[in-house]
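A single protein chain has been omitted from the complex, and every remaining protein chain is retained in its original position.
Presenting chain A:
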């Protein structure tokens, strides 16, 4: 099975860390499953696969995980979504207009300051035509990248430990 996290960390099949991770097969399976359902669901509703990759790229950049960001940027490059890459990678405070920009601002607040989300924040998304399902999906997505970031960071420390 292709595993995003092992690909990013270069964890080789059969290596001690790969074997260790297989002692938690459900965690492996459902982390990959959540990634698939959030980034490339069969029915994406009103949030396209490219929008989703842009949101994931944004959170990975804000979290400072260059390798994970590179992966999400790759998904957008494959889709030819250059404008989405530009928007997602613009971390300046410059005002951005449009639907994706509003979604990226939501990703910023959920990713970095979730306590600042209010009913008005959610109502703004509804007013853009997002359904409750879309809003839950987007929130799940921008909350899942921080999971990936910390698993990668923790495993990287374990790899260092084993190399020492």
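What we mean here is this: contacts are C-beta pairs under 8 Å (C-beta built on N, C-alpha and C of every residue); 3 or more make two chains touch, one makes a residue touch a chain; residues count from 1.
Note that in this section contacts and distances are computed from a predicted model.
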*One chain of this complex is missing from the view, so tell me which of "4Fe-4S dicluster domain-containing protein", "Peroxidase-related enzyme", "ATP-binding cassette domain-containing protein" or "Putative cytochrome c" is its UniProt name.*
"Peroxidase-related enzyme"
*Among A:12, A:86 or A:117, single out the residue that touches the unshown chain.*
A:117
*Residue in contact with the excluded chain [from A:34, A:79, A:101 or A:128]*: A:34
_For a quick check of understanding: of A:57, A:75, A:88 or A:135, which residue touches the chain that isn't displayed?_
A:135
*Decide which residue listed in A:74, A:98 or A:154 touches the omitted chain of the complex.*
A:154
*What residue numbers in chain A mark contact with the hidden partner chain?*
16, 20-21, 23-24, 26-27, 30-31, 33-34, 36-38, 41-43, 63-65, 110-111, 114-115, 117, 119, 121-122, 131-137, 139-144, 146-158, 160-161, 164
